[in-house]
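Shown next, in structure tokens, is the structure this report addresses.
Note that one protein chain of the assembly has been removed; the remaining protein chains are unaltered in position.
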Amino acid sequence: MTVETVRSLAALVGGNVVGDPGLEIDGVGDIRFAGPRQLGFLRSERLVAMAETSSAGAVLVPSRLELPMTQIVVADPSTAFARIAARFHPRPTATEHAVHPTAVVAADARLEPPVRIGPHVTVGAGARIGAGTILEPGVHIGAQVRIGRDCLLHPRVVVYDGATIGNRVIVHAGTVLGADGFGYARGDDEWIKVPQIGNVVIEDDVELGANVTIDRGTIGTTRVGRGTKIDNLVHLGHNCEIGARCAIAGLSAFSGSTAVGNDVVIGGHTVVAGHLKVAAGVRIGGNSVLLSDVTEPGDYMGYPLQKRMRWGRTLWVLRHLVDMRGLLRHLDRIDRRNEAERTARGMPATERKSE
Amino acid sequence: MTVETVRSLAALVGGNVVGDPGLEIDGVGDIRFAGPRQLGFLRSERLVAMAETSSAGAVLVPSRLELPMTQIVVADPSTAFARIAARFHPRPTATEHAVHPTAVVAADARLEPPVRIGPHVTVGAGARIGAGTILEPGVHIGAQVRIGRDCLLHPRVVVYDGATIGNRVIVHAGTVLGADGFGYARGDDEWIKVPQIGNVVIEDDVELGANVTIDRGTIGTTRVGRGTKIDNLVHLGHNCEIGARCAIAGLSAFSGSTAVGNDVVIGGHTVVAGHLKVAAGVRIGGNSVLLSDVTEPGDYMGYPLQKRMRWGRTLWVLRHLVDMRGLLRHLDRIDRRNEAERTARGMPATERKSE
Partner (left out) sequence: MTVETVRSLAALVGGNVVGDPGLEIDGVGDIRFAGPRQLGFLRSERLVAMAETSSAGAVLVPSRLELPMTQIVVADPSTAFARIAARFHPRPTATEHAVHPTAVVAADARLEPPVRIGPHVTVGAGARIGAGTILEPGVHIGAQVRIGRDCLLHPRVVVYDGATIGNRVIVHAGTVLGADGFGYARGDDEWIKVPQIGNVVIEDDVELGANVTIDRGTIGTTRVGRGTKIDNLVHLGHNCEIGARCAIAGLSAFSGSTAVGNDVVIGGHTVVAGHLKVAAGVRIGGNSVLLSDVTEPGDYMGYPLQKRMRWGRTLWVLRHLVDMRGLLRHLDRIDRRNEAERTARGMPATERKSE
């Protein structure tokens, strides 16, 4: 068990201690339920009531508050909490070389000790696995795959032949990397499969959720950039290029050959049509549909995609669309009456154009 | 093979027999194709023609009909059919203790006999599996997991460390319980992973479809309440709390910390934004998007979410939206003409406000 003083934790996050810097902390917790040797956090001063009755030994706060326990004051308690939580719960890595006897590892696969390979894992011909990496039970590594150091592949992950995974990558259970893209040419009376002979590259520090699917390139590469995080059940089609430090929430789907810049954030259940470009720094709200390039940074949302504020107003109008039609029908009746009266007065009426 | 008399089946569902109560039945089937020792059903009297030419030995009906075969009259033939079908096709449970020699079970895991553990299963340290439970081939049970009695985990299900599963739970193939939630704090030039140290609790009588993902809590618990049924490819984010007896159809996604009450029904491809509350008894149609709490019971649908009837009318208007715009442009032309005429007559025109 890791034990740290409040003083050392405050130093880790650049915070100031109010209270006992020598207090020992052995874990983190929800401020409402944390115990006397645990540290919690308050995202904002307005939540101070949550801490007033807490038994937590210490709390991260955005400014000094009236509280019974030791405080660490930092500009961003959420980020500081993440850093401190990671101190108590570091990403596991292999520290002893261990290949389970039920694993089937090709004779010419190269394992850089120490790696930990769990039960029922398969490692294909010519694969290379870096030191510190853990392959949990049932992982399948295809032929010629390269995996870097200190990676963690959770149970039942499948990596097809030829894929490349960087260092410190985490892949959750059931995720499939490098399956064939959805590529067919239409023959007279059949779909002709276009052989999918490209590969997949997952760069350093990426994390992929559970049951994600990332297809290999048709020819060329499907790439997920350094430090990007992808949530459960997301689909990347062949030849997608996702930039660095993106965050993509669950059940989003990217058709083939989409190019997403760095630092893009995409809400869940969002769909990006094929061959589009999304500029660096763009933020897309959930449930959006992209049918054309997004070239300017900014916050967008909706279908059709609009600036986020504008989409909010569009939703408001949609909520009142039935009433809007009622009003329009009223105005139409007035118009017909008026035009009839004009005609009766011998004045010219205005013709209705069919749209 | 189970054999029952019509008499005993009628007693099981509280029905009245018209015809031969001593007739032996050994299975259920589609009324159109069922044989003379099988029982079918008619959801409504209007479907009577489907049974007239049937060879079925017996049929569940909502009222006595003119039919050549034995009838069991019950208020709700669908529910009665489900009960009778379950008599012939009971949920399988382990009746003999059997651990396949290729399974890898931690020395300190506790298996309460009888359990059936299939090939290539892994059971982690300190896990506990209740009597009657079946783990099909390739299931992975993490450390300290607790699974109750008479559960059925289909092939390749992955249960991360520390999860708790109740009694009589069914989990279909490829489903992942307890993967890390999608939680990151933004650092200067990176996403900092928030360690996901909570757990997952699946209560009694839950059924989960195939390739579902339910993330563990960040801190605290992600919970699926007693008797809730979840369809394929659904995603529950960290710290979601789903009530009892809910039904959630396929490809729906719940962002983190959503709280859903008891007896909620949710159609497929529905998305619920984070930190929302959905009241008990609410029914949400498919393809809906929830961006705010739903506090009143009722039927809702759409994006934006509306009362279901209202959404139906909104869809109707959307179908005619192009025409609506054409009419509006016509009225605009009339208005410009009229205002110009007013101005020519020396009367005040009304200013257009920019929105």
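We just call them A and B in the order they show up, numbering each chain from 1.
The working rule: a contact is a pair of C-beta atoms (placed from the backbone, for glycine too) under 8 Å apart; a residue touches a chain by one contact, two chains touch by 3 or more.
Just so you know, these numbers come straight off a predicted model, no measurement behind them.
Note on the undisplayed chain: of the listed residues B:I72, B:V169 or B:A210, the one touching it is B:A210. The omitted chain makes contact with just one of the residues A:Q38, A:T122 or A:N199: A:T122.
If you put the hidden chain back, the residue from B:H100, B:R128 or B:K277 that touches it is B:H100. Checked against the full complex, the one of A:G57, A:G174 or A:G285 touching the unshown chain is A:G174.
From the set A:V3, A:A75 or A:V104, the residue in touch with the chain omitted from the display is A:V104, counting the whole complex. Looking at A:F81, A:Y160 or A:Y300, the residue that reaches the missing chain in the full complex is A:Y160. Although one chain is not drawn, its touching partners on subunit A can still be listed: residues 102, 104, 120, 122, 138, 140, 156, 158, 160, 174, 176, 179-180, 182, 184-187, 189-195, 197, 211, 213, 215, 219-220, 233, 235, 237, 251, 253, 255, 269, 271, 273, 289, 291, 303-304, 306, 310, 313-314, 317-318, 320, 322-331, 333-334, 337. Take subunit B: the residues that touch the chain left off the picture are 28-30, 33, 76, 78-79, 81-83, 85-86, 88-89, 91, 100, 102, 118-120, 136-138, 154-156, 170, 172-174, 205, 207, 209-211, 227, 229, 231-233, 245, 247, 249-251, 268-269, 286-287, 315-316, 318-319, 321-322, 324-325, 328, 331-332, 335, 338-339, 350, 352-355.
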